[in-house]
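Of the protein chains in this complex, one is absent; all others appear in place.
The block that comes next holds chain A.
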Amino acid sequence: MDRDITGAYTKSSTSGSISSCSDLSIEEHINSISTDSIPLDQVIPYLTKHHSFIYFTSKGHKAHSMVYFTESLNILHILTDKNKMKKVFTPDILDISAGICIQVKRESENIYPINIRTRNKVIVLGSKNLNDRDFWYSCAGILLKYAKECFSSVGLRRYCDCVVKNKENEEEIIKMRENQYIEWLKVRYYEREVQSCEKESIRCLMNEIISTVELNEYQQSLKHLERKVLNLIGDKFLLKQSQGNLLKSLQQKETEIQTLTDSFASVRNHLITLSTQFIPSNPWKSIIPFLSFVDLMILKGVNKKIRKIIFFYLRNKSNWRKIVSCTLYPRKISWRLYVNNFYDTEIAAMGQEVLPGVIEEIKQDVIRGLPDQFEEVEEILIGVCALFPNVGYCQGMQQVAHFLLGAFRDSNEVLGALLNLLRPPFYLGDLWKTGFTRLKLGIFQLKCLLKLKLPFMAKHLKFIDIRLDVIVTPWLLTVFTCFIAKQVPLKIVHSIWDLFFVYGWPALISASLALFSIYQEHVLGLDLEDTLRVFSGYVNCNYLLKEIKKYEVSQNYLDELEKAFCLKEDAYA
């Protein structure tokens, strides 16, 4: 925008310089007037007369014409023979000059031209007479000088008249000229003023344009903002609506709270009235049977009253069974407590000395077949031999000891547990003793039960002519720990042992029956070799516990079978 302003400024300045140039030429004209030869009173009448000249058209045609100045001297009339009038204003004429003479071939005469130059064009007139032309030309030149002096086309005649009248009175004329010059200077001053005003106005205009553009922009942004405001107002309205809804729901909730608190207060009052009627009894007695052993131990530390109750609760052996059967975790604690509950586990005496042969035997058996913890197992087995010399060491015991060591993680505890397990109702002592009386009894019991509960299995075993003890002996002698080597999960062996700890010998019988029922579907129809291979291989025992529940055997029934077995033995004896 600034550039435009400066541009306009420079333009105006150049126009000013042009005007100053013209000023100089005007001053020269003023000075040169006095040197004219022809007096003005002769010139004016000569020029107002009609003179015949040749007018050259723009296309170069010649035409005879009459040329004269009007009475007011301000217009030059050129009247052609075709009655066309050409008007040239005197102030428009820049200069009048004589041209070089033109010779026309057809005519013998020469034509002397006059060139009249205006701002727009050049008018060419021609005369056949050289003197006529020169005189008119010089007269017209004088008139032009005066016209330029006069500065006004209208008052030219009057000026000229004045000039003629006061020819003698030169001083007045000079004064007038000076006055006129002063006037002209004033005009120039005003022109400059006008120019500066123009500049100022242009600047103002530019500024206005800029401001209008800015205004437009601001208006646009204003519109944008207005739109935004409208949106925000809409949002505000929505929010107000939701606020109203929320307030409503809040009121609803408050009323609900009020009702609830009312009902709560009424319930509490009711409770208070009830509690005043209620005579307190000890609640722990009813809770304790549902707690695990660990919880009981924790509760014991709470206060004296609870400790006393728990102590009385634990005095009853049947309660122990409940605890152990309900909460078998962690096994170490439950097994130990369960076993210790029957007998005093303290290892009273050092026992008898163990024969070096037996120790050697134990050492070799422990190293072969067991994965780790040789020394601990050895220690346990030697301890058993020392304390129960009539039981001694039997192959299979090392696996049991290793298994128990995995559960108890302390060889002394394992020894204590084993010492209890050797006695009824677990009968492990009788199981391992020389002669295997328990084993034989167990096999007899299983044989009878198989016939009753798994008749197909019994028939199959009979058909392939296999003695039951081949299969069952490893199971019973290792108390099912031999299954660990068959990749049966330890969890399952653990659960068999849980049952063994709780129920004693019958658990082993029912576990054996359950195993037979699991093997049954794999075995039926096979010959002796394949049958034995199946029995010695891996078996999926995931459903073993369910099966064991199915094949639960009552102690009474086993007692009856024992009696029958003893009779049979006696008969043989």
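Observations on the model:
Here is the rule we go by: a residue touches a chain if its C-beta (ideal position, glycine included) is under 8 Å from a C-beta of that chain, and two chains touch if they have at least 3 such contacts; residues count from 1.
Please note the rule applied: contacts and distances are computed from a predicted model.
Per its UniProt record, the hidden chain corresponds to "Ras-related protein Rab-21" from the list "TBC1 domain family, member 12b", "PDZK1-interacting protein 1", "Ras-related protein Rab-21" or "Ypt/Rab-GAP domain of gyp1p superfamily protein isoform 2".
Among A:Val104, A:Val229, A:Ala485 or A:Leu524, only A:Ala485 touches the chain left out of the display. Touch with the chain that is not drawn comes from one residue among A:Pro39, A:Gly369, A:Pro424 or A:Gly525, which is A:Gly369.
Only one residue in the set A:Val354, A:Leu387, A:Leu477 or A:Cys541 touches the chain that does not appear here, and it is A:Leu477.
Although one chain is not shown, part of chain A still touches it, namely residues 357, 361, 364-365, 367-369, 392, 394-396, 398, 434-436, 462-463, 465, 467, 469-470, 473-474, 477-478, 482, 485, 528-529, 532, 536, 572-573.
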